[in-house]
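The other protein chains are all here in position, but one chain of the complex has been omitted.
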Amino acid sequence: MGKIARRMELEACVAELVEPDSVVGLGGLHFHNMPMALVRELIRQEVPVGRLVPSIDGSIDADLLIGAGLVREVQVAYLGLETYGLAPRFRAAAEAGTVRVRDCEEAGFGLALAAGAAGLPFAALPAGFMPADEGLPSVPAVNRDDYREIENPFTGERHMLIQAINPDVALIHCQAIDAHGNCGFFGGSFLDVELAKSARICIVQVEREYEELPSACRRRLPGYAVDAYCVVEGGAHPGSSHGVYRHDDVHLRRYAQLARSDHGFERYRGEMIGVSEAEYAAASRLDDRIEALEAGPVG
Amino acid sequence: MGKIARRMELEACVAELVEPDSVVGLGGLHFHNMPMALVRELIRQEVPVGRLVPSIDGSIDADLLIGAGLVREVQVAYLGLETYGLAPRFRAAAEAGTVRVRDCEEAGFGLALAAGAAGLPFAALPAGFMPADEGLPSVPAVNRDDYREIENPFTGERHMLIQAINPDVALIHCQAIDAHGNCGFFGGSFLDVELAKSARICIVQVEREYEELPSACRRRLPGYAVDAYCVVEGGAHPGSSHGVYRHDDVHLRRYAQLARSDHGFERYRGEMIGVSEAEYAAASRLDDRIEALEAGPVG
Amino acid sequence: MNYSVAELMAVVLSRRLREGDVMVTGTNAGITCSAALVARACGRPRVRTIIGAFGTVDPTVELVPASGADQSFLPGRVVTDLISTLGDQVRGLADVICLGGLQVDRDGRVNLAVVGDYSRPDLRGPGTIGVSLIARLERTFLYFTEHDPRTFVERVDFVGAQGLRPGGRGLEVIVTPMAVLGPVEDGSRIDLVSIHAGFDFEQVQARTGFALDPSRAVVTEPPSEEELAALRGHPYGMSLATMTLG
Partner (left out) sequence: MNYSVAELMAVVLSRRLREGDVMVTGTNAGITCSAALVARACGRPRVRTIIGAFGTVDPTVELVPASGADQSFLPGRVVTDLISTLGDQVRGLADVICLGGLQVDRDGRVNLAVVGDYSRPDLRGPGTIGVSLIARLERTFLYFTEHDPRTFVERVDFVGAQGLRPGGRGLEVIVTPMAVLGPVEDGSRIDLVSIHAGFDFEQVQARTGFALDPSRAVVTEPPSEEELAALRGHPYGMSLATMTLG
């Protein structure tokens, strides 16, 4: 059914639309265009996540939720801080066995998300993709939830399928939205359009409202795929919001350092998450940082 | 392997790159952005086509090849003249049994082409898509080449797959190409990018060369997916070339009329195809028509 | 008040559009785009149109081109692309698909492929276009520029799509220059919904290849002033006043 995007407050987006123990997808890639305001709000409202699905390359967004103890299971192609090293809370939780990991490989993850977005129950993997020999663990052998073998009915050969990804809720960050809920990305859109469509409920946090989408938009998500949106300037911080501000190197570096220990993470959490985005803005000196990190137009 | 696009003459593109009895895909949609110069050249060189695959909505491009008696089999979601009625030569050949028809439905056709482009052997169809009851003919029942049933290994339910489309050769029309073989579409690109990538050999006919692709391009096909190109101004006539000229209503109407009978079709063919595009240009008054049909910029 | 057949057809379809509907259309979309125009003006401002060939949402075209892939259809509020629009339809992000057909039968099956024997047809049509889409979308609107007995048949020769699905879902309305057809209350078959002013039951029955129920022969509600004003307030809506059908 075509959706009608509702404008809501950040708090209400989470309180009304994210059920406890849902499958939650996170948009963006690495520390770019992450739905950080929504992630912080999930932590404030302590919403447990049944399965977290960071879109293809997860970062501090997923790491924070795992660190806050809210994630039972995480489906990953990549979860790390890229140029800032491993994801410390994911690492600690996976090593301690307190989060279940569903490893997918990158192409399969992309195909599974695209299948979910297109209303298909599964996708074919490339021919020749099979478990490793010699009994060493590998994808797909370690992930029987998402990978299954069939006989290719056209050739009789063995072939792997991957299950579609269809989160209950997708959390997306973008730069622009118009009066009809159509969303615009000034820079990369990664797998955000696919993630938005694959989810039952799509929540968008956006930098700014426009009467009509500006021509700077490189890609657009139609409003008929959006359930609700909230306007949060700086909502992708400490990551970048392409075309608006660059990622905050100082902040990310400090997180990567602090989150190596339990108490360091708790210190970050105590200082930064607060009770509202206004508190986050004050603690992170958001306005100053956003201004200092102002990004030129893309391209 | 990344391809290096070679600049060739129209005649050489067909003579050197289109093997007899190949599977040949045609780009464009209805009578827009059709690779007509390449189609006419196939007729001049009398290259038999093993299977013709007009991309989702075929038009006069496919009808001409069928009328010329060059097509053994045609794989169609739609083949007609849209606002000019049925495709007369396709109709006549299918009714006489001189062309074999492989009917696909539209979504399946798109999925099969996208799978072919992405290097996957087949695609899942939407759940619930099954042969019609009561033994009435239907897709997929009439097309066992492309549709097969499996047990969905995730649910145990019956499920249909469609085989990927991977033509031997794709014939594509576009508006712009740069020095690196990157192609640009000023208007619609339909399934042309998918078709180009799905084929083993991709041949592009282009209106004009540019040092760099102009910003008017709405979509781009990377040069690493292009084997050869030829520059043919007006090469999509009597169809449109989006952003350059509109379709030629007079010409198309006349074709639809003439092609209803065998001798009418032969008259069109005798008048129009000639021995070169120069003869086509003279017979169709191409320069005048292109000028008269000049299209404003798109959008 | 005077109105053309095309105007009446657009108004009939517009009344079926609900707030928030996303309607997919293409070839000969003058009537369907105008239906959305009327719906938006008459209390359902969030009705949206998608041109399937481009993924154009709410095209900003002045005059609707006949071809569904004409470049005039490119500008719009949002433009995606053909393949993602196909995906959106399969995913169920669109509500209504508008199509024509070669044959429709009383069980609501739609056929655009062949008339006669499949392997050696009497009439070979364009294909089976849209079948899996009809099967996935919640609602299908069919419209025809002629009311032809060869179109409305007892039983199709080929099932392009099972338009009418269990419970009366799927095929919702068929509009022609003479009448409106649609599923009966229990969704078991297609029958008359109404007959346009100027035609009577016998005329419609004579041009329909399956039996219609004469007790259902009410008159199609004519366009209201508001509906006509909405139509005529826009260039492409206005063009319907003089549109020739068939």
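Per-chain residue numbering starts at 1, and chain names A, B and C are given in the order in which the chains are listed.
As a convention for this text, a contact is a pair of C-beta atoms (placed from the backbone, for glycine too) under 8 Å apart; a residue touches a chain by one contact, two chains touch by 3 or more.
Values in this document were obtained by computation on a predicted structure and should not be read as measured data.
Although it is not drawn here, the omitted chain touches the following shown chains in the complete assembly: A, B. The hidden chain makes contact, of the residues A:H30, A:R44, A:R220 or A:R289, with A:H30.
Of the candidate positions A:L26, A:V49, A:A114 or A:A256, contact with the unshown chain belongs to A:A114. Screening A:S22, A:N182, A:S198 or A:S240 against the full complex identifies A:S240 as the residue touching the chain left out. Within the entire complex, the positions of chain A that touch the omitted partner chain are 29-32, 56-57, 76-80, 82-83, 86-87, 90-91, 94-95, 97, 101, 103-108, 110-111, 114, 125-126, 128-129, 132, 136-139, 142, 187-191, 194, 218-219, 240, 242-243, 246-247, 295, 298-299. Although one chain is not displayed, its contacts with chain B can still be listed: residues 1-4, 117-120, 178, 180, 182, 193, 197, 212-213, 220, 222-225.
Please note the rule applied: only the chains that are shown with their structure count from here on.
The set of chains touching chain B and also touching chain C is given as A. On a Cα centroid basis, the chain most remote from chain C in this structure is A.
Our note on geometry: chain B versus chain C, Cα centroid distance of 28 Å, whole angstroms. Spacing of chain A relative to chain B, judged by their CA centroids, is 39 angstrom.
Shared interface positions of chain C, defined as residues touching 2 or more other chains, are 79, 86, 90, 136. Of all residues in chain A, those that touch two or more other chains are 118-120.
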